[in-house]
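With one protein chain held back, the other chains of the complex are shown just where they sit.
Chain lettering (A, B and C) follows the sequence in which the chains are written, and residue indices restart at 1 in each chain.
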Amino acid sequence: MKTVAILTVCLCGSLFLFCTMEFPNWGDPAAPASMHLSPYFIQNAEKDAAVPNIVTAVLADYRGYDTMFETAVIFAAGLACFFLLRTFTRKRRNERLFRHIPTGIVLNIKAGGKIPDDPSKFERIDSHWTPNDLIIKTTCRLIIPSIQLFALYVIAHGHHSPGGGFQGGVILGASFILLAISTDLRSTVRRLSERTSAIMASAGVLIYAGTGLLCLLLGSVFLDYGALAPVLRSGSVMARSHGILIVEIGVGLAVMAVMIWLYYNISSAGKHDEGL
Amino acid sequence: MMNDLITMIAAKYNYWAFIVLMMIGLYAMIVKKNLVKKIIGMNIFQTSIILFYISVGAKESATIPIIAHGHQEGVIQATAYINPLPHVLMLTAIVVSVATLGVALALAIRVYNQYRTLEEDDIQSQINQI
Amino acid sequence: MVWQLDIIILTLVIISGIAAITIKDLLGASVLFGAYSFLMCLLWAIMGAVDVAFTEASVGAGVSTVLFVAAVFQTTRRSKD
Partner (left out) sequence: MTHQLPALIIIVPLMAALLITALSWINRKWCFTITCATFALSLAASVGVMIEVLENGVVSYRLGGWRPPIGIEFRIDHLNALVLLVIFSVALLNLFASRIKVQAHFPNKAGTFYALSVLFVTGLAGITITGDAFNLYVLLEITALTGYALIGMGQEHAPLAGLNYLIMGTIGASFYLLGVGFLYMMTGTLNMMELSKLLPELYDTRVVMFGFFLCLVGLFIKMALFPLHSWLPNAYTYMPTAASGLIASLTTKVMIYVMIRISLLVFTPAFSFGNAMLMTVLVWLAVIAIVAGSILALAQKSVTRMLTFIIIAEVGYMVGGFWLGNRDGVTGSILHIVNDAAMTLCLFLVAGSFRFRLDSDRFSELSGSFRHMPYTMIAFVVGALSIIGVPPTCGFFSKWYLIKGGLAAGSYHFVAALIFSSLINVILFFRIFEIGFFQTLPHGEPVSQAIPAARGIREAPRGMVISSLIAATSLIILGLSTNILVSRVIRFVF
């Protein structure tokens, strides 16, 4: 079996190698890929949509339909993970663990025992070893807001610099994941519940598709942001630029929510207890 | 002769690296029995394709596809900027690959919960026993 | 674009790719895969695909690795191959 597989892989590789001889040279400015369609994008992106970052312009405007489905793919992944993993039935355990927050001492309360009644001093945990490191917690508490601020900058500044809705959304999501890693999943879920993240994910994609639909309802075709001009009170070029910003915000929202949702489900195998 | 060889290597080595990575990914997907290894192989395979597309878009003596400020008045030379289209396509491909990864890991966790192992041959022997 | 740098990074990418699929410890494999993604991101930054590099840095080296580690924690670290 192994040799057959290696032979197949090598055969595949040598076929490709055989083909590379006819490839256009790497970095050749006269290669067909650089000659045919891309000059239009390079020369017109700024004229058409007032976006200096050509990649953003192509991503959200010329090929905006692709990007809408890219967001839908990530949304589908979140949905799929939830569908596959989430378990709603909790195992009844005959012992419960509580941590005294100021001292970090863990109380193990057997069935029938009295549950500590001061919720401000005790927190419910799921295993004896649940990370509670002061240094990590404090560092993350300091870092997370700046990460989030940077993420918002990345979303908003995607027109002029690398970045955009997708990257910013991932970074925003990563900040919440960092919070979940540094404390525990339970407290993160308390801050941003699963319900919120699911609704936010669909709202994000809905912003994108809704913008497209609005263009259609305003008398143009789907995703033609130029049609938003009367609503945004600007010229059609600036309307395209603003339209791109709106859909980027939608993408950012959806991607952030889905990343958090994915992490919630994968890190706890759908149980949403202590997580990593 | 020697010069020709060097120019050919310079013009193609990126594509060769893509082929090597693709072979690594394919090998891992076909031969490895561990499911997480297979998933890693799948990701390597996908990134190799991204490498291919980005190499197609590369352009010598050109800069990143963001129009320089102060360029607005003059005519924009297409040769001055790298081809942006493959970048756009590959952004989508990266998103697709992380989405696939999420679903794959979710399935792998379900498989583990069912059989308590991630090795494909162990699972197969468990299935055959029933 | 400096071709020496390019070749060094390409070699490193290939090495980390091979290492990620040969190492027996799955946690190590996930971390090596993160390194692989990050090297890949450098490669794209060299080739001028800044947006792709940015995405790969945040997705491939960031979230993917976290998801891998999370999944390995939920399953097992051991692997026979």
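Here is the rule we use: a residue touches a chain if its C-beta (ideal position, glycine included) is under 8 Å from a C-beta of that chain, and two chains touch if they have at least 3 such contacts.
Just so it is clear, the structure is predicted and the values come from calculations on it, not from any experiment.
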item	value
Visible chains that the absent chain touches, using the contact criterion stated earlier	A, B
Of A:169, A:226 or A:252, the residue in touch with the unshown chain	A:226
Listed residues A:201, A:255 or A:269, member touching the removed chain	A:201
Absent-chain interface as seen on chain A, which is shown	15-16, 18-19, 21-24, 31-38, 40-41, 61-66, 68-70, 72-73, 75-77, 79-84, 86, 88, 195, 198-199, 201-203, 205-206, 209-210, 212-213, 216, 220-226
Touching residues on chain B - with respect to the absent chain	26, 29, 35, 38-39, 42, 45-46, 49, 52-53, 56, 85-86, 89, 92-93, 96, 99-100, 103-104, 106-108, 110-111, 114-115, 123, 127
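In this section, only the chains that are shown with their structure count from here on.
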item	value
Pairwise touch network: line, ring, star, complete, or other	complete
Selected pair, greater C-beta contact count between A-C and B-C	B-C
Chain A-chain C separation of Cα centroids, rounded to whole Å	19
Of all residues in chain C, the ones touching two or more other chains	1, 50-51, 55, 59, 63, 67, 70-71, 74
Multi-chain contact residues (two or more partners), chain A	27, 53, 55, 162, 166, 262, 266, 269
Residue numbers on chain B that touch chain C, as the complex places them	10, 13-14, 17, 20-21, 24-25, 27-28, 32-34, 36-37, 40-41, 43-44, 47, 50-51, 54-55, 57-60, 62-66, 82, 86-87, 90-91, 94-95, 98, 101-102, 105, 108-109, 112, 117-119
Chain C to chain A touching residues, read off their complex	1, 50-51, 53-55, 58-59, 62-63, 66-67, 69-71, 73-74
Chain A-facing residues of chain B, complex	10-16, 19-20, 22-23, 26-27, 30-31, 55-62, 64-67, 69, 72, 75-76, 78-79, 81, 83-89, 91-92, 95-96, 98-100, 102-103, 105-107, 109-110, 113
